[in-house]
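Quick one: this structure, given as structure tokens, is what I'll be asking you about.
Missing here is one protein chain; the remaining ones are kept as they sit in the complex.
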Amino acid sequence: MKVKEKRNLILSIVAVLLCCLYLFILESDSVVHSYAITIIERSCIYAVAAVSMNLIIGFTGQFSLGTAGFMCIGAYITGVLTIPVEMRDQIFYLYGMASWLHDIKLPLIVTLILCAVVCAGIAALIGWPVLRLKSDYLAIATLGFSEIIRAIFGWDGLGKITNASYGVSNIPEFKSIFECVIISAVCIVIMILLVNSSYGRAFKAIRDDDVAAEAMGINLFRTKQLSFVVTSAFAGVAGGLLAVYMRSAVTSTFTVALTYNILLMVVLGGIGSISGSILGAFIVTGSQEWLRFLDREYTWSELIPGIGNTGFGAMNVPLLRNGFRMVVFSLLLMLVVLFWNHGLTGSKEITWDRLINGAKKLMRSKKEKAVSEAE
Amino acid sequence: MLEIKGLSINYGGIEAVRDISFVVPSGQIVTLVGANGAGKSSTLRSIIGLVKAKSGSIKLAGKELMGSSTDEIVRNGITLVPEGRHVFPDQTVLENLKIGAYLRKGNLDEDIEKVYSIFPRLKERSWQAAGTLSGGEQQMLAVGRALMANPKLIMMDEPSLGLAPIIVNEIFEIIKRVNEVGTTVLLVEQNANMALHVADKAYVIENGRITIEGTGKELLKDERVKKAYLGTTA
Amino acid sequence: MADKNVVLNIEHLTMQFGGVIAVNDFSAQVKEGEIVALIGPNGAGKTTAFNCITGVYHPTNGKVDFCGETIANSFKISHTPDEITKLGIARTFQNIRLFPKQSVFDNVLIAKHMRAKQNPFTATFRLNKSEEQRSREETWQLLKEQGLDKYADWEAGSLPYGMQRRLEIARALATGPKLLCLDEPAAGMNPQETDELAEFICQIRDKYNLTVLLIEHHMNLVMGISDHIYCIDFGKMIAQGKPEAVASDPKVIEAYLGTQEERDA
Amino acid sequence: GASSSSSSTGSDAASGDTIKIGIFEPKTGENGGGGAQEELAIEYANYVRPTVTVGGKEYKIQLDWQDNQSDKTVAVTAAQKLIADGVVGVVGGYGSGVCIAAGSYYSNAKIPAIGTSCTNANVTLGNDYYFRACYLDPFQGEVMANWAYSNGFTEVATIDNIGNEYTSGLVKTFTDSFTVLGGTVVDSETFQTNESDFKAILTNIKNSGVKAVFAPTDYLYAPLLLNQAHDLGLDVQWIAGDTWYSNVLIQDAGDNANGVVADTFYSEGGNPEFDAGFKEWLNADASRKATNLDTDAIVGNHAVSYDAYMLLCDAIEAADSLEGPAIRDALAALDESEGYACGPYKFDANGDAIKNTSYICQITSGEWTYQSTETVQK
Partner (left out) sequence: MISYLLQQLLNGLSLGGAYALIAIGYTMVYGILRMINFAHGDEFMMAGYFMIFSLAVFPWYFAIPFVILCTIVLGVVIERIAYKPLRSAPRMSVMISAIGISYLLQNLANYLFTAMPQSYPQIDILKHVYTFGNISVSRVTIIAPVLTIVLTFLLIMLVNHTKLGMAMRACSKDQETARIMGIKVDNIITTTFVIGCGLAAVGSILYFTDRNTVQPYSGSLPGLKCFVAAVIGGIGNIQGAVIGGFIVGICQIVITAMGYSVFSDAFTFALLVLILIFRPSGLFGEKAVQKV
């Protein structure tokens, strides 16, 4: 037992160090690696959003789809408070920025904390009516709230603060990839700690059977509220990070489609598995990029060298053109949903034990194959 | 009439039923008794095609049913009164009865009257939504609904579960009456005492295997059965 | 004027769903240390009465006092099920309601959440280590006492049925109740298991100084262990008293038990 | 037919004798249609001018297409992909939002970019590396206000697509200029992106009794507005921006499109040589024509995209270098008049092409016809 624990600890430390090393390599020449850096940054940010969504959907069993709305709030707060003061008049050229706000500029960390606090507050208010609803009704109501939030931020009445739907741009970017990765990691770690605490157990109890949970002395409403508030707070932080990543915050980013996209990561990774959500975020973001090559036209000669001289070589591959990448992506997605309908991790956490056992099994089956072939 | 041979059922890795064989002769009441989780419900559910069996054969009057879909099996004259009644709660008693005869064409009035004559209580409540009936009434409805299919074989899964003693008595009365009309009955019961009293033939299932078999009377006297299923006070 | 010995006092309890009066002007008293049974035909309103006591439903009329405090009445709807559990009433359900995918240990541990001194912040950042430690130890203790410790790592849903019933009772005990309400604990058990259960209920009553309120259709169990029986039909009480008295009450026989001949038939 | 394309494997821009130019356009998403048209023109430009000469050596130009999906988050990665691919410069794109999102990445990587039809001021503002081949929104608004007032419309209604910088920018400048000229905007209606039911606002406009409506929306909404207006019996002069200048509108809206007035960067006939060449190239391949929605009509987006590509090539040759800063400086200093579809080019301090003319066209009996050239003195 003890030996295993030690082994796992060592493996974890090695893994973290390897990741750091990789990031250092990327960071050392950030221009060359900028593409990889942006993919990693985007994945990390979505991972925060996905884990936070998993907290309410996967762990508390409340089907809330308000993520995009809270991300919107976070993005605007971050945007408005971090853009350089001298750029503000330019950016707010249509409305002019409110004078009391004009000169307030905060460091990123402070604004992110503010995002969390504001989103938590709003979630507490919203939660009061909507958390009484169940399953699909809760889903559609939170979806609705997220659309309402979007409308409010896009309303020109608030133009002096939010620049209405034109959004804020020129948000200073991350100083280094570490800034983004570390903030995301801290957020995720906090959520992991919460999930593994007594409150996390209460969440799961509500998910599995709310009537029984109540009979165990768990205050349904307050516990759901807690989960919703924490979820929303971290969604807000994710929104803030996303704004920094995009260097702009505009309402049109935070549509229902964004929520669906994050939900996809959660389900793909495995509902109720934090490591799954992180994996899901990286896979969804990554694969959309990796499949980019599908989007342009090839001639056959490019794909199969040597046939260029034949007349055939000059012809285009008929399938590959605009939009094919997304078709392939959605097909892959459907395959995963249909054949691994419990998600990639099967709603259990990925642990070293699982990985090692899996590897062992693989080795064994290979060996067996080799043996049987030898025979 | 029904012949089960070597039936095995797996759930994931768990073997719920292992190599069970038994026969249900035409016109008789056969009962399966056994502890919780012994695999009784699983057996019935695989006969009707709701659960895919791993291996074995299920023959009704010589016809292999294994692998057929539930509706085909029902078409062949088997029906099931599921564990926990499962009436359609929003539909009226009458509609529930009509759904029972879903596969049949032609006039149902006569059959409905027949069911009403067995269960006069249902006639009184024919316009009531089934969900608002009491447990015992729902059980009557579930049996009546199964009878509407005009089955050759009716299977009942724990019809006495959670019912008041007085209704339990009534239910066993009904089983006898149904059998008298000529329907073969396969009965699964926890209430071994009563089940064995009405059964022509009985099997005891333990951990997915048949361990004891005999006529109802024989089993009532069997020491092992007495100890495990009839309780000290019985 | 609450009698010192009376733990639960139900007065004129009425519960109406649309046109259905599930519980109709029902009054009862449960004294400390007793095992009290509630019997009646299906749909008589037994479970509904339980639900009113434990805060799942709010009664249409009447009130329920627990240890002198009103926990349910028709105007005051402030007591939610969790508050009532906190006051010391624990329950089990007619259809087992465990957390089937969680381990047996976690199923019981969850009951300790309510009494632990913590808040989300301290819990998240592990500032309440001692509290957590204590909850875990108490849970172990209880599992051992109930003979469930060897199943601690099992998924609750994969336990044998009888064990699940027992686990549900253990979980209810973990909330530290004064009054334990059991809704058909023997449903789906065979006679032998039922006998074991009867013994078990008496044991825990003595061990934890409990008062037990019980709904059951197995007459052997009810007659064997209860000190007092209430019989209801159509939400109205039709008989109460010592087991023997109730069992021979003609109204009870007519509505619920059936005649002896019928039973033997 | 042969289409120019790049291989994504080569990482070094000048590997061998090819260099890469990035094409940053939406292929999918709400602006996918516009993006496709611009790509077509860039492809043509590449066909016309497949090489540049730097340091006496001739380099073949490969186009590196990246889809920004009309989505700002995707735009950032698309831009990064281009940077990672080592492009020498970027051409694109349609829609200002994505360009603003990507802009700073180009400037950080010191890669010059030339905007095609992104008309929002913020694209180039404060970004040394972003240039723009087309004119800006305020200019268009002013032009259309002039046209409306001088054609006798003193009371107009406006339709604004909230959240669309292009539309809102135009509506605002139009309103300002129109008011200064002495006209009044009687009714200003708004709608949200993705809306497709305009009957409510059109009924309001009908109720206000105006004779002209300024609706500089994305093309998407044009046929919807026109057809629904027809159903409601709203008979007014429609005035729009460059986005409506498209032959598809005539297809989509049929008779209802008659009378619509729009301005454009370029009107067919402005440069006969370019028109003829492009049309010939388009007609040579059915798939190209299909992408251009089965017509060989030339619109402003074609012209500016063509010019953007040419501008970049000229700058590379002028700089005689493949280094970003040198090309940027060459662009800033560029003052060329030959070889472009839309006439001479010179950039101001912001990197915007100095343009003071716009072509106003009108649909008469099912065809766009040139109306007038409007010039605004800055």
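Labels for the chains are A, B, C and D, by order of writing; each one numbers its residues from 1.
FYI, a contact is a pair of C-beta atoms (placed from the backbone, for glycine too) under 8 Å apart; a residue touches a chain by one contact, two chains touch by 3 or more.
Computed from a predicted model, the values in this text were never measured in an experiment.
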Worksheet entry | Residue of A:105, A:222 or A:342 in touch with the missing chain, whole complex considered | A:342
Worksheet item: Any idea which of A:278, A:326 or A:344 touches the chain not displayed?
Response: A:326
Item to complete: Give the residue, chosen from C:93, C:230 or C:256, that touches the chain omitted from the document.
Response: C:93
Item to complete: Return the single residue from A:32, A:192 or A:256 that touches the missing chain.
Response: A:256
Item to complete: Could you tell which one of A:155, A:178 or A:352 touches the chain left off the display?
Response: A:155
Worksheet, complete the sentence: Logged for chain B, residues touching the omitted partner chain are 48-50, 69-71, 74-75, 79-80, 82, 86, 88-91, 95, 98-100, 102-103, 145, 149
Worksheet item: Which chain A residues would touch the chain omitted from the figure, given the whole complex?
Response: 57, 129-130, 132-134, 136-137, 139-141, 143-145, 147-148, 150-152, 154-156, 165, 211, 256-257, 260, 263-264, 267-268, 271, 321-324, 326-327, 329-331, 333-334, 337-338, 341-342
Worksheet item: At which residues does chain D meet the chain that is not included here?
Response: 26-33, 35-36, 162, 189-192, 194-197, 199-201, 203-204, 206-207, 219-220, 223-224, 227-228, 230-233, 248, 251-254, 291, 293
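We take it that only the chains that are shown with their structure count from here on.
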Fill in: Between chain B and chain A, distance of the C-alpha-averaged centres to the nearest whole Å
51
Response to the item:
Rounded to the nearest Å, the gap between Cα centres of chain C and chain D is 74
Practice prompt. Under the touch definition given earlier, write down the residues of chain C that touch chain B in their complex.
Written response: 20, 40-43, 94, 160-162, 184, 187-195, 217, 219-220, 224, 255-258, 262-263, 265
Worksheet, complete the sentence: Per the touch rule, the chain D residues reaching chain A in their complex are 1-3, 5-8, 27-28, 32, 36, 65-67, 71-74, 76-77, 80-81, 83-84, 97, 100-101, 104-105, 108-109, 121-122, 125-126, 162-165, 168-169, 172, 192-193, 287
Worksheet item: Which part of chain B faces chain C closely enough to touch in the complex?
Response: 35-37, 132-136, 158, 161-167, 169, 172-173, 190, 192-193, 227-234
